[in-house]
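Yeah, one chain of the complex is gone here, protein chain that is, but the others are all in their spots.
Take a look at chain A:
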Amino acid sequence: MLGISFTIQAQEVIVKGTVTDEKKLPIPGVSISVSNLPGLGAITDGEGKFSIKMPAYQTLVFSYVGYEKKEVLVKEQRVVNVILKESDASVLNEVVVTATGAEKKIAITGAITTVNVDQLKSNPSTSMADALAGVVPGIQAMQTSGRPGSISEFWVRSISTFGASNAALVLIDGFERDMNEINVEDVESFSVLKDASATAMYGSRGANGVILIKTKRGKEGKVNINAKVEGFYNTLTKLPQFVDGYTYASMANEAKIVRNQEPLFSRSELEILRLGLDPDLFPNVNWMDVVLRDAAKSQRSMLNLSGGGKTARYYLSGSYQNQQGMYKVDDALKDYNTNASFNKYTYRLSVDMDITKTTLLTVGVSGSLRKQNDPGVGSDAIWTALMGYNAITSPMRYSDGKIPASDDGDTNPDNDMDRFNPWVQGTMTGYNESWSNNIQTTLNLNQSLDFITRGLRFIGRFGYDTYNNNYIKRYKFPELWSANRYRNTAGELVFKRIKEEQKMTQSAGSDGNKNEFFEWETHYNRNIASHNFGAVIKYSQASRVFTQNIGTDLKNAIARRNQGLAGRVNYNWNSRYYVDFNFGYTGSENFHKDYRFGFFPAISGAWNVGEEPLVKKLGWVDMFKIRYSYGKTGNDNLGNIRFPYLYSLEQMAAGGYNFGDFDSSNPWTGIRYSSVASPNVTWEVATKQDLGIDYALFHDKISGAVDYFRERRDGIYMSRNFLPGFVGLENNPSANVGKVKAHGFDGSFTFKQKLNNVDFTLRGNATYSKNEIIERDEENTIYSYKLQEGHRVDQARGLIDLGLFTDYNDIRNSPRQSFGEVMPGDIKYKDINGDGMIDDNDIVAIGATTRPNFTYGFGISTSWKGLDINVHFQGVGKSTYFINGSSVYMFSLGQNWGNILNDIADSNRWTLGVNEDPNADYPRLTYGPNANNYRASTFWLRDGSYLRLKTLDIGYSLPKTLVNRAHLNNVRFFLIGTNLLTFSKFKLWYPELGSSTGKVYPLSKTLSLGVSVNL
């Protein structure tokens, strides 16, 4: 009330002036606002001049990107000339968000990476996780499907467990929330906490690393509006290319003939096929063309508003994102769309209120709605059929209009969805709709307690989230037919009906959960002379309960609760020597009460060499800091297992105890243990060490960080499958018995240079890790190489191939291969144990793991006047996987299923009498299964490493003078290309998918054009 009456009474004046920089050059586009009076504001023109109507005795605020904010109190003067100072953007002032709040980078003793959020914005995906690989040192990621709405799997540093979960803990505004539902434009900061000192406060949940995301908040000043609109043009990166019908049939004949079998197609049939004379029985269909579009379009737009006065500030945003799938639709279908699609809507509102001078209350509400559409059978079935249907399996439609399907002889209606032809699957099976929505509420109270003692602060935080996910599946299929392989003697087709028409049916389902969080923290910071001291104590509790689809088991409806007390004490002397002690004392009620709470301490220290007077004198060392940490964290995620310390009982199945005489039955069903109690089960414990260097040299021209880490994970929860029978258990209990160690490094590097008017920034980062299983519950064996112990987690295993057999003499003189008869051109294996026999005992660890162990990225940014170009490459190494499945194991599934890749048909493959090269890329063909050739071995192991041009971002900002005339602040047009080029030794399908069969939706290559406007 007081403020308003004051405003009414105040005298309106016009204030004019000029804004210049320190070199007296005018600055256009400076934003001028009146403190505490939102809505009043002006922008300087091309000559740096401004004019504003305002009440007297108010403060003018001048702000501009790259300059320090300046405030001027207007009393009687009517001309205000201001000089803005360039802001000191040195790394020394960079701020890092940690478990206990924002801190200066120089003071950090743990391994924490702060991500430049702008680098995540150019990613066209709907999920932030897809943008992380190669951008964030310490994160390795893999995107295994390109279907709209699918998300990347990522992990911090290294996979150090074979337990239920290796996923990092993601906290948004302090609470555990899903990273993929947030709009990247709302992100203020993104930090990755990697070592024990940074994560010990999260106790039993921090072992796999922690990601902290803070969302944007309103800033005092006139309303600031940002809008961005983007349109995307998606094509698939790499689509497997298959041979035409004639090549397929000829190779099928070859496969038969080289194994002394009758050819599959007669010469006249091959001729009919070659000439295309019978589109019913000998069609030649390119299913990829039939089912897939050349390109799909999608769009993204967002709008945010922020501003406010001295006592209250707001941030409001909304976004919409849409991704279309690649499937063609039947134009006749008007009622619904079968194409895959993904829509995401987000909104976010937060208000900061200064209730008193020392009390800040923040209220936030945010939410998201994600809608997904998919053809009735689902994308996986379509891709399976796309790979399974070859050019001659069936036509799209028989000439009399009947709809074909491949006859696999299976009449179970649930089993053979993938035997529908891909066109039927994509367009005639109805559609699946699913949506998930989320509402998150956050309340935050920040009270300064300086009146008790200086530097004391209290923060209370409360969060309440609800989430639910629903689907409706509308499923149908048409009447399906299969024509007999031969026409009858009259030359007519003979049909068999495979399936009766299924009219549209529907089914629905849902799940949901509700989360409650509560935390309080007390901070104390004090500097006395050169002694800087800080302490934090934090209490947290969280509960999560599933609200839908929980079945009848009472356990399912019990909230999953965690509770913890954490603290931190830090001290530094003169910003040179730092010591930091962190601890978490956390508990999870999933464990027996004796094992419920655990103490996770971590200690770390840093020596800021750059601050030493001697080094400071050099003048070119801006920062050089050595840090080391040692500590413990835990991982209490056992997957979906509830209360492992409780046993379960069940009624015995039919039979039970027999009280009858011999050969007669008189059963009594009793009660038995369906699972025995494992009372000692608890969390995994990670012991982590980290040695790192942060540096910035030559006035920040060169900066970066390097970390070396070691980790040992004890007590990995696993099922004890190899207990001897005399223990007398009917099922296998679980225990914390596994051990894994891991080590590796991550680092980043930035080089900035200015040449005339052109700014260059060169960036690079890399993460490498290697893990090794120290202990695992596994079967004893006389061959130690058969154990998983001593190898990587998820290590690839197989036989070692020695090329192909050259002739029968070679076969006679080689160890006997026990998998089946071999011929020249079949794969020859190495006899590891020297027993003259190739069998399962010769299987050893080969290659690495499917998930990469080395991830790197590098790029360059340049800017010149309004033009900026940003190129980013990303790659992975140390990834290997087996290829198999019907497109690699050619003809292994016989006539009606499986296809031949062009790359394989044209490769240096072994062909009888034509190319009997023992080092050929593919063995002698077989029609049907081949137990000798088609098994995991180095022959089928492929190197999954790749390097790709992940992002090319070209932007042009309109000149300030032009923009300001339209009362705008900044207008930027941009063109972004994603996944434009990929270099990889592996050519059959896109390497990142890590797929062994290639039967997945490939990643997209995207071009996007957009504009962002700020006013």
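Simple rule for what comes next: a contact is a pair of C-beta atoms (placed from the backbone, for glycine too) under 8 Å apart; a residue touches a chain by one contact, two chains touch by 3 or more; residues count from 1.
Throughout what follows, contacts and distances are computed from a predicted model.
As stated in its UniProt record, the chain not included in the shown complex is "IPT/TIG domain-containing protein", which appears among "MoaD family protein", "Ferredoxin--NADP reductase", "IPT/TIG domain-containing protein" or "histidine kinase".
Residue-wise, the contact with the chain that is not shown comes from A:490, picked out of A:25, A:79, A:332 or A:490. Within the full complex, the residue among A:267, A:357 or A:503 touching the omitted chain is A:267. Across A:294, A:661, A:730 or A:779, the residue that sits in touch with the chain not pictured is A:294. Although one chain is not displayed, its contacts with chain A can still be listed: residues 233, 235, 256, 261-262, 264, 266-269, 271-272, 275-280, 289, 294-295, 481, 484-492, 494-497, 500, 860, 871, 949, 952, 977, 980-981, 1005, 1007.
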